[in-house]
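Below is one structure. I have some questions about it.
Of the protein chains in this complex, all but one are displayed in their positions.
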Amino acid sequence: MNIFNSRYVLERVAKNTAVHIFLMAAAAACLLPLFWMIRSSLMSNATIFTDQALFPHEFNAGNYATAWVRGNFSVYFLNSVLYTVSVVAGIVMIASLAAFAFSRLRFPGRDVLFYMFVAAMMIPLPGSFVPLFVMMSKLHLTNSPLGYILCMINVGLPLSILLLKTFFDKMPQDLEDAARIDGCSRVQILWHVALPLARPAIAVIVMYNTLNVWNEFILANLLLNDKSLMPLQTGLMAFAGTHQVDYPVLMAGLTITAIPVVAVYVFMQKHIVKELWTGVLVG
Amino acid sequence: MGAHAQIRALKIPNADIYKNFLFVLPAVVIFLLFYIYPFFQLFYVSLHEWPGIGPMTFVGLQNFKDLAGDQIWWASIGHAGYITLIALTFQNALAFALALACDREIRMKRFYRVIFFIPPVLSEVVVGILWNWVLNAGQQNGQQIGLLNAFLVQAGLPNLVHGWLSDPKTALTCIAVVHAWKGFGWGFMLLLAGLQTIDRQLYEAARVDGASSWRMFWNVTVPMMFPVITVVMILTILGSMQVFVLILSLVNQGLVYHTEVPVTRILGAMSGTNQFGYACAQAVIFGAILLTVSFLVKKLSGFGKQA
Partner (left out) sequence: MTFRMKMLLPVICGLMLLAVSGCGSPVKPVDQIEVWHWMTDRHDVLEQLAKQYEQETGIKVKLELFAPSDAYTQKIIAAAQANVLPDIYGILDKKSIVAAFIKAGFVMDLTPAYQANNGAWEQSLFAKALETTRFAEGNASKVPPGFYGVPIDTSSIQMVYNKNLLKKAGIAKPPATFDEFILDIEALRRVGVTPFVSGFGEMWLLDCFASNYAFNIMGEQKVMQTLRGEVPYTDPDWIKVLTIFKTLRDKKAFIEGIVTKGNKYSEQDFALERAAFSFNGWWCVNVYKGMNPGLSYGVVPLPAMASPFPLKSWGGAGSWFVVNNTSRNKDKAVRFLQWLTAKEQQVFLSEKTLNLPANREAIRMIPPVLGDFAKAMDNMTHPTIWPVNEDPLVIEAFDKGLQAIIIGEKSPESVAQDVQAVKARQMAKAKK
């Protein structure tokens, strides 16, 4: 018994160590660029290419202030937050309604419509910029936050619907039936049964679309004109000019822009973790 | 579900159908507004010759005929296919393995969950500059500049030192590997989310039956994960077939024609050679190909589920 036990423990330790080494190696490959980005952001244009030491000899934290001021971040940052929150909230609402209907409700043309949404994901966007702009301008939606927000909702919608539908499909029929017998309406079933179950999927959608909107600049450049409406990425472009690149300031700007997304992810990944949501299943 | 659902479907009153339709109405309105018009415009332009401004000349299906004989175009689809294949196998296997590891009771798993998502969060700019440095083939004062080549020299393998991005044999693979590195975080996140929804009792039951970890993986995890795996595969295909920013940042306008992919061809036809009609024809065909592939994946995975 004792021998069996120690062998079992040994095996477990060996297995865990192997798993840890694997995870560590992958983590190192992911951390290297982050470290390098932050390191570069603390150097000066004169030392960034010449100082090869792991930790730079002199720190130049002023790059962050420079990036903030020269990139006009105080305006762009708020714009980006506004766009991201509106787009993500819009997508989560519209996509969960639609995905729930595609998965759980019946109406004529349901499957055709669903496949159209999936098909929409496949058409490469670059080809449709000009017609999109012409249409938006006819609707007086160019140079307007609303136009940009609607456009970005549209970009993220098909994928979000596909993802959510996959999760709604997995919802046990018994749960829905039980809720129905309890007198829940469709909206209540969605809100109290389906959405809590699809929480990991919602978290993924929030993450995916946050990243999408936060890093977007091509549509913003196309649809918006005024500096006062531009998102963060436009500010970053000022450091990566056609010919001239101010690397340390660019890296500082990139670090600033990365922080909120990482924060959102840290918050969101809790919802992907099982402890939180198994409670929902039981309760 | 089959017959049961049908019987119930018959019982739905009309008012319910309208109410049900209300659920998808916002999505449909946005969809019609932003996709349908640009899409028809895309198709319309594809039947014309047009430099991007000024009058269009109707040429019928000429652009599509030209496209059929355009070897560079079909090779570019092959290149995207190769990148996608590596993403489907290497990238997704890595993502799945990491997700499984993080699904276990293991120390620091929260830390890993955050770390693995760093590459997707990073801007393409950083990724481009960083990997250009890693794969740099140049030398200064006899020292290798590139991280990879310097490492190979240190490791006593100077024969392997190589012009990674300027050799047709390795350029596309390098691009595929960087792409996989940048993208595996998404697969990891989705698969982990999927793994979390598997009922732990299933594992317990299998363990009581004396199943090995390997058997549990194939008999419990994989079947339960099928829908998520299908989604991950479709997303991987979409993401990898449409990769181009990464290619621009690694090899600029390309290594002869060895690193061309459909999107770089479309963009090249639009802004490089001012053939908007041809670019739109390419976009239409490319969309059709992606749609077919995704549809096949969905069909095949449905088939696999029943088997």
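Note that the chains are named A and B in the order they appear, and that numbering of residues resets to 1 at the start of each chain.
The working rule: contacts are C-beta pairs under 8 Å (C-beta built on N, C-alpha and C of every residue); 3 or more make two chains touch, one makes a residue touch a chain.
Note that the structure is a prediction, hence the values are computed from the model and not measured.
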(message) Which parts of chain B face the unshown chain closely enough to count as touching?
(response) 51-54, 132, 136-142, 145, 163-168, 171, 250-257, 259, 268, 271-275
(message) If the hidden chain were put back, which residues of chain A would touch it?
(response) 45-46, 49-50, 70, 82-83, 85-86, 89-90, 129-130, 133-134, 137-138, 140-147, 149, 191-192, 196, 199, 217-218, 221-222, 225-227, 229, 234, 237-246, 280
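In this section, only the chains that are shown with their structure count from here on.
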(request) Would you mind pulling out the distance in Å between where the CA atoms of chain A average out and where those of chain B do? (result) 16
(message) Quick check: in the complex, which residue numbers of chain B touch chain A?
(response) 1, 9, 12, 17, 19-21, 23-24, 26-28, 30-31, 33-35, 37-39, 41-42, 45, 52, 94, 97-98, 101-102, 104, 106-108, 110-123, 125-127, 129-130, 181, 185-186, 189-190, 192-194, 196-197, 200, 227-228, 230-231, 234-235, 238, 242, 262-263, 266-267, 270, 276, 279-280, 282-283, 286-287, 290-291, 294
(request) Would you tell me which residues of chain A are touching chain B in their complex? (result) 16, 19-20, 22-23, 26-27, 29-34, 36-37, 93-95, 97-98, 100-102, 105-108, 113, 116-124, 126-128, 130-132, 134-135, 150-151, 153-154, 157, 159, 161-163, 166-167, 169-170, 173, 186, 197, 200-201, 203-204, 207-208, 211, 215, 236, 240, 247, 250-251, 254, 257-258, 261-262, 265-266, 269, 272-274, 277-278
